[in-house]
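For this depiction, one protein chain was excluded, whereas all remaining protein chains were kept in their positions.
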């Protein structure tokens, strides 16, 4: 993790954010994939990986500090969606915390706004349809998702988009990833993807985001 | 369907809205359940059932006409979520149409706002947690859902909440229901519930909504 | 339950067998459906419902006693398959007990034969394809299943077919049914069907079994 590295003056930065483990798990496949890309060059930009705590509030304070320090042109947070089978490109973050399990600091907010008087939701401003196509073309399973849940992932996604609301040149969004194979061994029937596959997918998704000014118009919604 | 009936001056009204069939199906289990409650009394209110077309735009025009005519104190739209196993109490509607399949008029909007310059989302103002508890206590499978999709159901839900935004005394929301057993016979593995079970669930949900001024604070979120 | 009733000399009997609750559940939807049919007439036969314990060994002793007492022409055992969405017409019983959870007497056999030196499997001799078609035509979700598991249900199914191996005029088989709606309220995402729907399905399935001498040749296998 090169999060201490001072920002190079000459290279634009892509900030990829992962998360600590939470619940019963020893690892977090979002962070496991993100850190494989730390220091990589994608589309001429330098990738910086950072790891956030799975805590309401503190996660957003640390995210803001990373953004302030790095002034990235693109920020993607990458969290675990245990039970999903593919990279989920999140469309929308909603202004509510509703925690089924405590966060890593023991907090369990129920039906609390993330930002008082904030809008009910923010849409990702990533070109999620173009990213979807790029992933499929590369043979990486992906989907557009209409909900990032109501736990710390949605919290960070909403907080990220709120932080970027006055920086129109900076793009941000969220990608959920499946369990790792090792995590899936302990859960009947749960899908999984290895970190190398997820990291390759993130690389392709970042490239597509950097390459796409105007998103594609292809259907990727949900009937319900 | 008693939608032609003039509104009684002395009884408050609950408007339950179902939908026409769409896709390959001959029926719509939302409407099949709703019409079983047409004319019923729940909590001293009279239920009026109405059926909307599965079309972007026109569905909302007809919904607005029903609201204008009936001045209901509670409006719940009830749509099909094929593949879900239980009554889904929707938390949030988002300001986007993204249709995987054409609506019944052949329209396929992609990533279009429902209301230009409308907010990104509206939350239901139903007491969905209290409704959830009432349904579970009655042995009817139910859940809170964090997405109503991006098709006509979400469109109507968003448009409903937009219509009610200046009527704070009127509550509105959306409930998704599973396939009917007959529909499920044609789909491998799809869950289903009979119309009588769904209608009983709707009756309980309406009663709980009418009985609950301040919603319960119980966790019913999603980790992702 | 009319299991004490002496067998009428003039009416052939259909024996429907349900099971006690097991695991964490207070009821068993197989028995809940079966007992609704106790005493009914189907195709000119009298239905007798009996409830077996969820115990390896003892379940089969009681089943044998019911068969000896009633001399039924058709025996169908009906057990819970929590997580399945429809009536599962079981094709085959295998000669092994492998219990993930203890039975109701605390036994946990692992990889033990049900009948020493018995064949590896018995096929149901019910006309499961004709039963499938009859259920679908009636709008009741149904499927042919290629495994009845390795717990008490498979144990009883295997033991039943072993008991009937020298009685070619008697047909037997097994139908798995989903959770009840009340059970499903405690399990995220689990499908369910009400007892009335299941009982109606059993009635139709019994009628089809009685009506069909030679089973239909329609595909209802599994690619895996």
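Going in written order, the chains are labelled A, B and C, and every chain counts its residues from 1.
Heads up, the rule we're going with is that a contact is a pair of C-beta atoms (placed from the backbone, for glycine too) under 8 Å apart; a residue touches a chain by one contact, two chains touch by 3 or more.
Computed from a predicted structure; not experimentally measured.
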What shown chains does the left-out chain touch?
A, C
Going by the contact rule already stated, which one of C:148, C:164 or C:193 would touch the omitted chain in the full complex?
C:148
In the whole complex, not just what's shown, which of A:21, A:57 or A:191 touches the removed chain?
A:191
Which is it among C:17, C:63, C:80 or C:199 that touches the chain not included here?
C:80
Just to verify: which one of A:121, A:140 or A:156 makes contact with the chain not shown?
A:140
Hidden partner chain, touching residue among C:94, C:134, C:190 or C:209:
C:94
In the full complex, chain C touches the hidden chain through residues 23, 79-84, 88, 91-92, 94-101, 108, 110-111, 119-123, 129, 146-151, 153, 176, 215, 217-224
Where chain A meets the chain that is not shown, the residues are 85-86, 135-136, 139-143, 180-182, 184-185, 188-194, 196-197
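Everything below uses one rule, namely that only the chains that are shown with their structure count from here on.
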Taking each chain's centre as the mean of its CA atoms, which one is most distant from chain A?
C
Roughly how many whole angstrom separate the Cα centroids of chain A and chain C?
48
Where in chain A do residues touch two or more other chains at once?
none
